[in-house]
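Take a look at the structure set out below.
Missing here: one protein chain of the complex. Every other protein chain is in place.
Chain IDs A and B follow the sequence of writing; residue 1 opens each chain.
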Amino acid sequence: MTDTTTEVRMTAGTRVYLYVSLSLVAALVLVPLLTTALGGFKSLGDLRINPFGLPSGWIWSNYTDILFGERYWRQMTNSLFIAVMTVFLTVVVSAMAAFTFAHVKFFGSGQLMNYFLVGLMFPVATAILPLFIRIRDLGLLDSYWGVILPQVAFGLGMSILLFRNYFRNLPDELFQAAFVDGCGYIRFFWYVSLPLSRPIVATVSIVTFVNSWNSYILPLIMLNTETKYPWPLGIMVYRGEFGTEWQLVLAFITLTILPTVIVFFLAQKHIIAGLTAGAVKS
Amino acid sequence: MASVELNEIRKAYGALEVIHGVSLSVEDGEFIALVGPSGCGKSTLLRMIAGLEEISDGEVLIGGTVVNALTPRERNIAMVFQSYALYPHMTVAQNMGFNLMLSGVAKPEIERRVNEAARMLALGDLLDRKPSQLSGGQRQRVAMGRAIVRDPAVFLFDEPLSNLDAKLRVQMRTEIKTLHQKVGTTSVYVTHDQIEAMTLADRIVVLNGGRIEQVGTPLELYRAPANLFVAGFIGSPAMNFLDAAVDGDEDQPAARLVDGTTIRLGPARKVKRGQEVKLGIRPEHLLAGAPGDTVVNGQTLVVEPTGAQTHVVFSLAGEQVTAIVDGGFPVRHGALFEAAIAAEQVHVFDRRSGLAL
């Protein structure tokens, strides 16, 4: 009821004000993105004279050269592999740990949980040099695992917290019913906790995947063979290589963010909910 | 099926003891109800029998074996929870068969037993539904189905009807009774509702403050409550209590209320002259317009018609006393209400110890 009354009472003036303001901000967001995508179709000269408008001649080769080259796909595959492994390990490892915090009473449980929560307090950058030395000493430098393992470790604090809060809110009687039915802790985890935690698995996965997919500093420090680079590193190398040939760089940027944009629009509800809930609940 | 024995069971959380040495013996096939006000320890006691709660001291025996260290599964008990605790992600059939699946029973056998239980509980059409698609009563039946599928030694019920509305509660009560008569499994049933306990149980255990007040059949508890607590707890509306002092002679004992009214007592009551007592009179034993050993009267304060019967609250010796009269009996607010009491129906309790005399 309240919604309809606000609609009815909204004057034409308010309406204009709303749409003009919102459109202005939307333009500020979209113009850089659209000019980037369009810029990829232009020649360098065209770009110089006319960065805003449509290309005077559509140069598809800027895009097709990248799409038919190996480099773009290799970087995407690298990023995908790193992100999928990070998500998988984060979900498995943190769900198991969170389960013990939520359901198993043991001495020092609270302190141990706080230990993990310390991980929420500071970014990877803080310990990046000792981390580099550790990865080097473990012989993981320039390998995917040198990126994946620290990413998982730094994601544990938040993931464990999210999982633990979710597990804790499962009704206690469910656990007792399962106990009566003959479940031990591990079977309860497998047959009851996990199947019931799809929403939180989704949240943790989305947050972890987006973080990993976009992550730059860890691969920058841990990887030094270009064939292993994920796309954020690759894009910087590409830009370094092609310097001021902006039309190529723009085409490359467009193609690299395209998967993100497509997935975002397809699964916007889940992604927005996941990213904001992930932040708010932790 | 098996008997259940509790032997000096205690439960303490740190220094705080909540169950103070409870002993009880439940026979094979018996239906026992544990009743008491909230916080009396009845649920804790049940959970100790189930193996969900550690036993601080004493022993629990099921079928003659000490089960203190056994898990619920090893005790072979089944439990129906207050919130039903159905697995939300499983269908009705999966919920009921989960236990059998965990014990590695073959699929066709699981199916057979689930179907059999479903038939018994009229759940046949619902087997593929998820709990969220069921009504409260249906969920309740699934919870019971889950318990009977496994053919346990003991059924435990933890206030299973308290989440249902009044009408459904009465219906499910009948179903539980029918079920017990059919399968005959030893059952321990926790409830705070004394009517539920009275209607369902072979014997009732009244608990208060972590101790047993009385154990007996429903009628024993009703007719011969051992103390003030049981007398006040069993029966609805609750028994009226009046302070009095014993008067009269050996073969015709009587008690004098504070306002001087004398009430005749049964000759079997072991009372001494001058003893300070509390009299207990059930509302249904205050008979209006009938002859009796004693006739009392007082001003009518409240008239509550319920249809077949009318509850009348009138004043007697400075107390408010409730009586039940026939729905057609004329009573008027403010008028004088007169009721007769048979001497045999007057319960007498020692005022200090609270014990029945």
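Keep in mind that, in the parts below, a residue touches a chain if its C-beta (ideal position, glycine included) is under 8 Å from a C-beta of that chain, and two chains touch if they have at least 3 such contacts.
In this section, contacts and distances are computed from a predicted model.
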**Item:** Undepicted complex member, UniProt protein name, chosen from "Sugar ABC transporter permease", "Trk system potassium uptake protein TrkH", "Tryptophan synthase beta chain" or "5-oxoprolinase"
**Value:** "Sugar ABC transporter permease"
**Given B:19, B:33, B:52 or B:348, the one touching the chain that is not displayed** = B:52
**Prompt:** From the list A:66, A:82 or A:221, which touches the chain that is not on show?
**Reply:** A:221
**Prompt:** Given the full complex, what residues of chain B touch the hidden partner chain?
**Reply:** 5, 7-8, 22-25, 51-55, 57, 59, 66, 68-72, 74, 205, 211-216, 226-227, 353, 355
**Item:** Touch list for chain A against the chain that is not drawn
**Value:** 2-3, 6-7, 10, 15, 18-19, 21-22, 25-26, 28-33, 35-36, 39, 44, 47-48, 50-52, 92-94, 96-97, 99-100, 104-106, 112, 115-116, 118-134, 149-150, 152-154, 156-157, 160, 179, 184-186, 189, 210, 213-217, 221, 231-232, 235-236, 239, 244, 246, 249-250, 253, 256-257, 260-261, 264-265, 268, 271-272, 275-276, 279-280
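As a convention for this text, only the chains that are shown with their structure count from here on.
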**Message:** Quick check: how many Å separate the C-alpha centres of chain A and chain B?
**Reply:** 57
**Complex contacts: residues of chain B adjacent to chain A** = 47, 50-52, 71-73, 77-79, 81-83, 85-89, 98-99, 102-103, 146
**Complete:** The chain A residues in contact with chain B across the complex are 171, 173-174, 176-184, 187, 191-192, 195-196
